[in-house]
Each structure stands twice: as structure tokens, then as C-alpha cells.
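Excluded from the complex is one protein chain; the other protein chains are retained at their positions.
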Amino acid sequence: MAKFFSPFSDRFGKSAMFRTGFVISMAVLALALAGYVHTPFPPNAMDEGAKLAGISAGHLLGTDHLGRDMLSRLMAGTGMTLAIAFGTVMTGMAAGAFIGALCGYFGGIFDEVMMRVIDTLFAFPSILLALVFVSVFGSGRIHVMLALGIAFIPSFARTVRGEFLREKNRDYCMSARQHGISHMRIIFFHILPNIADVLISSALIGFNNAVLAEASLSFLGIGVQPPDSSLGRMLSESQQYLFKAPQMALLPGIVLVFSILGFSLMGEGVRNND
Amino acid sequence: MIKKLLAAAATLAAVSVLVFFAFSLIPGDPAVKKLGTQATPEALEMMREKLGLTGPLPLRYLKWVSGFITGDPGVSYSYDMPVAELLGDKLPVTMALVFMAFVILVVISVPLSILHARNEGKRSDRVLLFIGQGIMAVPPFFMGIMLTWFFGIILKVFVPGGYVSYKTDPAGFLAYMFFPALAIALPRIAMTVKLLRAQILKEAREDYVRTAYSRGNSTMAVLYRHVLKNAFIPALTFLSMNLTDMVAGSVVIEQVFGIPGYGRFLLNAILGRDYPVVEAIVMGLAAFILLVNMTADILYRLLDPRI
Partner (left out) sequence: MTDAPILSVKDLMIEFNDHTLPETAVFDFDLTLNAGEIVGIVGESGAGKSLSALAIAGLLKRHSMARNGSILFEGNNLLNCDREILRGFQGDEISVVFQEPLSSLNPAYRVGKQVEESLRIHHPEMSADERKERALAALEDAGLSDSGRVYNSYPHELSGGMRQRVMIAAAMISDPKILIADEPTTALDVTVQAQIIELFKKINREKRCAILFISHDLSLVKTLCHRVIVMKDGRIVEEGETEEVFYNPREDYTKQLIGAIPRIGEKKKSREAGETLIRMSRVDAGYRTGVSKNSFKTVLHDVSLELKAGEILGLAGESGSGKSTAARAIMGALEVTSGEILRAEGYEPYGNGMRMIFQDPYGSLNPAHTVEWILTEALTGGKRRKYPGGASAIREAVLNALDQAELSEELLSRKPRELSGGQRQRVAIAEAIISRPGLIIADEPVSALDVTVQQQIIALMERLRDEKGIAMLLISHDLRVIYRICDRVAIMKGGRIVEEGSVDRVYSAPEQVYTKELLAAALMET
């Protein structure tokens, strides 16, 4: 594992884009992690006396329409959004990379059939797939994670398959075969390290899309269910109060933009590093 | 070409099987949901009959598919009305929105990407790249909220939530649709410009560009006569993907701006477990996506002599 990530410092660190993205992502991550440990108020606790309150010593970022502390909700909501995005990418990448690796490396009928299915799914925008899956599974955070994870499989599978298809035809793979090295060892020890860049960059970009997708679903009211907080939910709740309390929309929105921006800059940095 | 058509038809058939059986196998009885748990078994049985939930699955599937082909994809559970009728006045709204967004996308991104690529490495290029990266990170629905806040509440250019039907006031309808369309288009413009710029610059490094210069072409002539055609052909696929993505994205935007398109209808159907509606919309979208992809494919073949 250490070996896998060692190129991180010397190769990726150089890119200014990657560095900027890294700083932004770390800030967002810190907000979320701090939220797991401690929030100023319980995120769902309502303060009847202070609805839609502005910035004050008690409520650093004010309160929402139910008198809940904005900062606390923001911390918890960021944590929820990032956690769901993380789960989504892990599910999508694990399954997608596995399918893509086998299809790309072995080819044949399995590949043909699998790719037909994957291509068809890929033609659907992932948010739409997630909508359909949610309507089958039902809403709620675990279901959303699962629905999005499945919706993300096609793009990972396609990317990884393409890489394996290209790599397996390169001479070093043919060379490895002649030394009697097993297929599984070639897949995991010979080819995989060579596509690490691509995997990292598509994981980062996938993470972005996952943040966006979770926020959209929760915004639409079929993702995270009340009273739980998530960036999408907060935005959805803010809409009616846009006139009276624009900060209710702007705060979660800005955090959302920064989380997407941070990871997309990191992804770009990795990809442009040739 | 015929092979492609057959493949598309096969895909559509596969999707229909998947969709139908997935929704038929979801636990829960729509009849119970409709009549409540207190209903008598006879009443439930009658309701099932009425909703077309009796008989063997494959037979129901065939009935559903033939209905779909003849333009009658079933009856909504919640409204007791034919789905086709319900969708009839919602589809044009979404279509107008997506079409408008697509026009904005193409009209802005094509010239901008050319300008952007021409200035590669200069300050304006870097500033645009930076702005683009920022805009790309704004989710369309947050873009919508910000546009509403800025143009609707602060500048009062339009009335938030003041949707006008295309039937009563076509001009007002189009005017109201501008900001939603912009909200959908903006992040995608950033993406498209970035991709087209990269595509132009990639082509500009090809050997044939050097050949073109060696014949005495000016930089502009090389760009417009040699590079652009090669750069835009692969972008077709990307544009067609944008179109399908925008249809999906409009679900969210309609929610932000209170537009009664197919998106809200779909959402309510999902929340209300109104499966005939969900099935019909999913199938319609699948057909639309396949059609868009096919069109892009045909255009690609016409334009690229190598295929």
C-alpha cells in the first residue's frame, strides 16, 4: 500500500492545480471531520426563540427556519455528503474496476455481453440511473449510497477496461506471460500499478460526481431524509427563505462548490501530470 | 447502419424487460396502497383487476409493451388517468427548457473555445481556465438558486416562481425559461469549452498542421481550414452526451424554478410509488437517449471520412 501511494509526493505534488485542490479538499474534509467529533449544538436541536437568526456569539453562522444552529448543521451535513460520496465511489470503483479489469484483460464473450450492458447503462446519465434505483430500493442514506454506487459502476468499468485493453497488448504483458507469470499476478502486480494514475484521477472525478449526485437527490427530497442534515437537504430547505435568509442557501452552497472544486482540481492535477 | 438500428431496438427491448420486471417485483401491493389496509379482499381483487395487476407476468409484460408502442403506456395509480394524457402537457415544457439550454450551450461554447485556444498560454487563457474550473464546480441547482437570488430577488429581473404556461403567454413563457436554461447550461458550457479547447490544441499539435504551415498558410487559415473540422468531429459525441445529461438535469432545475415539466411529475411518481408513470418516463427517456446517440453516430460517420 505504501508503495502504491509513494508516487503521490514526488509526482503529483508538483502540479499547482493538485496542490490548490488538495488545500481546498483538506479544509472541507476538516470541517466534516470536526463535525464527527464535536458540533457546537446538536445539529437537529431547535432553538424556538431564535428562528432565522443572524450571526451572533451563540450561533456563529446563525440559525435556520426551525432555529437549528447553521454551523452545526453545516458540519454534520458536509460529513454526511462526503460519507455518502465516499461510499458511492468505493462501491462503484470496486465493482467497476473488477468488471473492467476482467473484461479488458480476458476479452471474449464475457466481455462482449458485459460491455453491451455497461454501454447501455452508461448512455443513461448517472443521476437518472440513481433516480430509477432509488425508486426501486426506496430512499434514505444507505439506499442512496447503494443506488449511486451501482449507477457509477459503468463509468469505472469502461475506463478500467479501456486501460487494460491497451496495457495488455503492450509488450511487457506478453513478456510477462513468457516467464510463466499467472494471469492474476499480471493483472494485479504488472498492469494495475501502471494504471494507478488513471484510477486515482477517475476516483477523484467520481467523488465529485458523487457529491453532486447526492446533493441533487437530497435536494429533490429522495436522498437523505429529514431530520438528518446533508448539503443537498439544507439547500432544499433554504429555498423558501431565499428572500428572508439567503445565507441559508449560500452557506451550504459554497461548501458544496468548494468540495467539488477541491476534488476536481486534484483530479485534473493528477491527469495532467504526464 | 441497419445493424446499428437493430442493436438499438434490442437494447430498448432489454431495457423494457428490465424496467417492467424490476417494478413488478418490488414488494408492496399498489391495490392495498390505494384502498388502505382496511379494504375487503373483494375490493382489493377488483382494484388489482382494474390496475392490470392480475394474470401471469409475461402476459402483462406483452400487454404493457404493446400499449407502449401504440402510445398508451398505462394508467396512473395516483391520478386514475392515462399516463399519456398526463404527460402530454408536461413534455413540451421540458423540451423547450432543454432545447433552450442546448442552444445557449452551443452558441456560447463554440466561439469561446476557439478564442480560448487561440490565446493559449496568455493571461486571458489562464483567467478563463480558472473561471471555467470554478463554474464547473457549481451544481446546476445551486446555480439556479443563485440566479434566482441575484436576478430574481436582488435585481428583480424576473419573478421567482412566477411560471407562465406556454398556452396562455408564449413570450412570457420563453422569458421565464431563460434563467432555468442558463442554470442548466452554465456548468456545461464550462465543461464544453474546456473540452473543445483541449481538442483544438491537441489537433494543433498534429503533423498535418506543420504541413499546412509549410505551404504558406497563415495561422488563422490553419486554424479555420485545417484544425477546426478535425477538432469538432470528436466533440459531437460529447455534445450528444450533454443533451441527454441536460434532460436528466432538468429534473432538478424544474424543482428549483417551479416549472411543471416531466421532472416534478417523475419525482412525485417516485415518491408516490406510481409505477406506471415511472416506467413510462424511464422508457421514454431510454428511447430518447438511444435516438440522440444514433443521430450523433450518423453525423459522425457523415463527417469523418475515416469511418
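Going by the order they are written in, the chains are A and B; count residues from 1 in each one.
Quick note on the criterion: a contact is a pair of C-beta atoms (placed from the backbone, for glycine too) under 8 Å apart; a residue touches a chain by one contact, two chains touch by 3 or more.
Because the structure is predicted, anything quoted here is derived from the model rather than measured.
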Displayed chains contacting the withheld chain: A, B
Positions on subunit A where the hidden chain makes contact: 108-109, 112, 170-172, 174-182, 185-186, 189-190, 193-194, 196
For subunit B, residues in touch with the removed chain: 206-208, 210-218, 221, 226, 229-230, 233, 303-306
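Methods note: only the chains that are shown with their structure count from here on.
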Residues of subunit B defined as touching subunit A within the complex: 11, 14-15, 19, 22-23, 26, 133-134, 136-139, 141-142, 145-146, 148-149, 153, 160, 244-245, 247-249, 251-252, 255-256, 266-267, 270-271, 273, 278, 282, 285-286, 289-290, 293
Residue numbers on subunit A that touch subunit B, as the complex places them: 116, 120, 123-125, 127-128, 131-132, 134-136, 208, 212, 215-216, 219-222, 235, 238-239, 242-243, 246, 249-250, 253, 256-258, 260-261, 264-265, 268
